[in-house]
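Heads up, one of the protein chains got dropped from this complex, but the rest are sitting where they should.
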Amino acid sequence: MPQLDPTVWPTQLFWLAVTFIALYLIVWRVALPRIADVLEARQRKLDDDLKKATALKEEAEQILADYEKLRADAQASAHEVLKTANDALKAEAEQQTAALAAKLAAQTEEAEARIAAAKASALSSLEGTVSEVVMAATEKLIGVKAGAQEVDRAVSDVMGSQAKGGGG
Amino acid sequence: MAEGGGAHSPLEQFEIKSLLTTLEPGETMGLVTFTNSSLMMVATLVLITAFLILGMRRGALVPGRMQSLAELSYEFIAGLISDTVGSEGRRYFPIVFTLFMFILFGNLLGMIPYSFTFTSHIIVTFALALIVFIGVTILAFVKHGMHFFSFFVPPGAPVAMWPLLIPIEVISYLSRPISLSVRLFANMLAGHTLLKVIAGFIGLLGVFGVLPFALVVALTGLEILIAFLQAYVFAILTCLYINDALHLH
Partner (left out) sequence: MRIGVEIVAALIVGVAIGYFLDRWLGTKPWFLLLFFVLGAAAGFMNVFRVVGGLGGQVGYRNKSEPTGSENGRDPAEGQDPADRRNGDG
């Protein structure tokens, strides 16, 4: 078996030593550091990107929270405004209702006063008419011409008591 | 061993031939003779260097194919070391990486038809195994001093058994370089010899030569797997021995 021929051993050992040591130096000094650098750079970039992403995410969340707060505030103030407007309107409505009521009451009073006045004047003119009728009637009935003042007095007595007692 | 026809022995493929000089009859090879074995070793060196350096030339953050492969080999061995030795093993990363790549590429280059497998020589594998063994033993001495010898006392054994157990443990420890080298050498030797023998039948059987041919194709695939596997086993055992030297003593 050629492997067991000792004459070939020295040359194999020599070249093995040369190539192996050369390879070791190259790997140790050049190849591995280069690969390690690239791997490390990649890992660093990943970490950086990840950190940036989390920072941006937090910022976005912050903005969202601010927006929410703003919206809630706006909503609350809008509510306030509506409420005050509502109250103002209600107050004004009440005011106008009261004014109207007062006006109506005044008008009713005035109307009642006019009615009373008209009633009074109607009554007084009625008295005159009744006096005339009574004078004519007495004249006709008993042929006596009563004195106008006596007739007026009698009529107003009767009408007065009748007015008091109920409608004449 | 069976012959494939003619006077060729399947072991002829392992002969060391001088490439640049012709030997006189009776003259033996010198120290610096450039042989087929030397050629394959230099080719291995060149290929590994090219693979690593050219692969990392771009150094892009998103790697291309070659760069991915180079980084893969780096991370594979780095993972191996951190799994077996832990973080202190970091300093031994270059030697383990060199061993792994050298043996791997050596094995794989031998699969090329008409090339030579330099790992099929016991002296080469023994030298590599000795590097590991002596390195690890020196490491253990440097780290633990004379306490190193407590390694050979199995835990929990009664003192009466020591005269029996300690020589056995010593023999077991000393057998490490032997097993490391013989394993690699025997796998390569057996694989290539088998291939040669089966291939020898292709011509003999005429039409039925397709069967040995198919077998050779299948065996080649298997041998490529074994090339990877043996490099891996060598590397992981080296890591385990380093771990032994650093801890557990």
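Order as written gives the chain letters A and B; numbering starts at 1 within each chain.
What we mean here is this: a residue touches a chain if its C-beta (ideal position, glycine included) is under 8 Å from a C-beta of that chain, and two chains touch if they have at least 3 such contacts.
Keep in mind that what you see is a predicted model, and the values were worked out from it rather than measured.
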In the intact complex, which of the presented chains make contact with the chain not displayed? B
If the hidden chain were put back, which of B:G30, B:P154, B:G203 or B:G221 would touch it? B:P154
Just one of B:V32, B:A50, B:I134 or B:L225 touches the chain that is missing; which is it? B:L225
Can you work out which residue in B:M111, B:L130, B:L215 or B:L237 touches the chain that's missing from view? B:L237
List the residues of subunit B that touch the chain left out of this view. 62-68, 71-72, 75-76, 78-80, 82-84, 151-152, 154-155, 167-169, 171-176, 178-179, 182-183, 186-187, 225-226, 228-229, 232-233, 236-237, 240, 243-244, 247-249
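What we mean here is this: only the chains that are shown with their structure count from here on.
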Distance from subunit B to subunit A - Cα centre to Cα centre, in angstrom: 86
Could you list, by residue number, the parts of subunit A that touch subunit B in their complex? 1-5, 7-20, 22-24, 26-28, 30-32, 34-39, 41-42, 45
Where on subunit B is subunit A touching in the complex? 11-12, 14-16, 28-35, 37-38, 41-42, 44-45, 48-49, 52-53, 56, 59-61, 63, 67, 70-71, 74-75, 93-95, 97-98, 101-102, 118, 120-124, 127-128, 185, 189
